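For chain A:
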Amino acid sequence: MTVTEPILQIRDLVKYHDTKGGRVHAVDHIDLDLFPGETLGLVGESGCGKSTLGRTIIRLHEPTSGQILYRGQDIAHLSRNDLRPVRRDLQIVFQDPFASLNPRRTVRQILSEPFSVHGVGTKAERSEQVNDLIAQVGLHPSFAERFPHELSGGQRQRIAIARAIALEPSTVVCDEPVSALDVSVQAQIINLLGQLQADMGAAYVFISHDLSVIGYLADRIAVMYLGEIVEIAPKWALWRRPLHPYTQALFSAIAIPEPPSKARKHRIIIQGDIPSPIDPPSGCRFRTRCPHAMPICSEKSPKLTEVGDGAKVACHLVNDA
Partner candidate 1 sequence: MNPIRQLLCASTLALGVAFTGWSAQAQQQGGTVVITTTPEPSLITNALSSAPTTAEVATKIFDGLLEYDMDLNPKPSLAESWEVSEDGKTVTFKLRPGVKWHDGVSFTSADVQFSLMEVVKSYHPRGKGNLGPVNSISTPDDLTVVMHLDHPYVPLIRGMSSLETPIIPKHIYEGTDFRNNPAVNAPIGTGPYRFVEWEKGSHITLERNPDYWRDGQPYLDQLIFRFIADAATRAAGIESGEIDVATFGTINPVEMRRLEKVDGISIAFGGYEAIAPVMLLELNTARPPFDKKEVRQAVAYALDRQRIIDTVWYGFGKPAVGPISSFVKGAGAWTDEGVRDFTVPDRLEIAGKLLDEAGYPMKDGKRFTFIHDAAAFGEDWRRMGEVIKQQLGKIGIEVELRNRDYPTFVRAVHNEYDFDMTSSWYIGMADPTLGVQRNTWSKMINKDVPFGNSSQYSNPEVDALWEAAQTEADPAKRNDYFHQLQRILVEDSPLIWIMDMDLVAVQRDRVKDLITSPFGVRGGLYDVWVQD
Partner candidate 2 sequence: MKSAVPILQVEGLRTEFRNKRNGWFPVVDKVNFHLSAGETLAIVGESGCGKSMLAHSLMQLLPSRISRLAGGIIRLGDHDLAKLSDTEMRQVRGKEISMVFQEPMTSLNPLMKVGRQIEESILEHDHCSAKEARKRSIELLDMVGIPEPMARADQYPFQLSGGMRQRIVIAIALACRPKVLIADEPTTALDVTIQAQVLELIDRLKSEIDMGVILITHDLGVVAEWAQRVMVMYAGRKVEEAEVETFFSGPSHPYSQALLSSVPRPDALIGEAKMSQLTEIPGTVPPMDQLGPGCAFAHRCSRRTEGCLAVIPPLLTLPSGTSVACIHAEEFAHDRH
């Protein structure tokens, strides 16, 4: 990994939602760095807070506490107005492209919007830029005049991506961008995202519940469980030697399409359900399902600790060994 300054530094970030049922610990004291041009995979199961984290770091959600340093400036509590210049650098692609595109506007109108909002270029220039964008995401120019409902799921997701990259942002949060798509289309979008990154050099925070997809795109992977990061490591290191029992279980659960004769013989199936993020277990949050749980796990919350190879793990088993 090249030694550069991080573009985003997340420090002790907390985001709680207050619901009727109680306080949801969606993001609980998280530290994280994002480097220019890298892809950070954020993986975890439903309710682990990965989407909330993704949205909070680009200030779609108001953080409860903590710092978000963007190029050294703390944007965690900036007002709407002060945030405006930073906004264009921080973009997002959602899971459901249909819900995120205004059904009453043409593709051209949708794609012109980022330019007009940020006052970029003349009208003629914008039109030219929209054409370029459409070509960039691999669609025919005629798509500019269509409405979202006239497009397939994959095409809509391309438009959503085009909108996100219009202003050449430094950071794009991709929130489950391929989960709703068919296998063949999923491959197209993954390829497109990879290629755009190579062209533009934007950093991606790629959120998915699917380790296969994450593994394909990410440089580093952060594994989340109940609002906390339990392990973060470069992809190859994580794949070669997952240290946290939860990471191990996640890897084990990936079904790999290869002949049964070549498949791994040992499969870990962890039992039980994910506890509620409203009332997470004491100590290590994974202990209720962990096959290696020890007495200390319920008493003390393990700290995310450097273990070499740029990897950090929060597990008493590893940290105290």
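Per the selection procedure, all candidates are chains of the complex that A comes from, given by their letters.
One rule holds for everything that comes next: a residue touches a chain if its C-beta (ideal position, glycine included) is under 8 Å from a C-beta of that chain, and two chains touch if they have at least 3 such contacts; residues count from 1.
Since the model is a prediction, treat every value here as computed from it, not as a measurement.
Chain A shares a touch in this complex with candidate 2, selected from 1 or 2. Considering their complex, residues 45-46, 152, 154, 182-188, 190-191, 194, 198, 209-217, 235-236, 239-240, 249-250, 252-261, 263, 267, 269-271, 273-274, 289 of chain A touch candidate 2.
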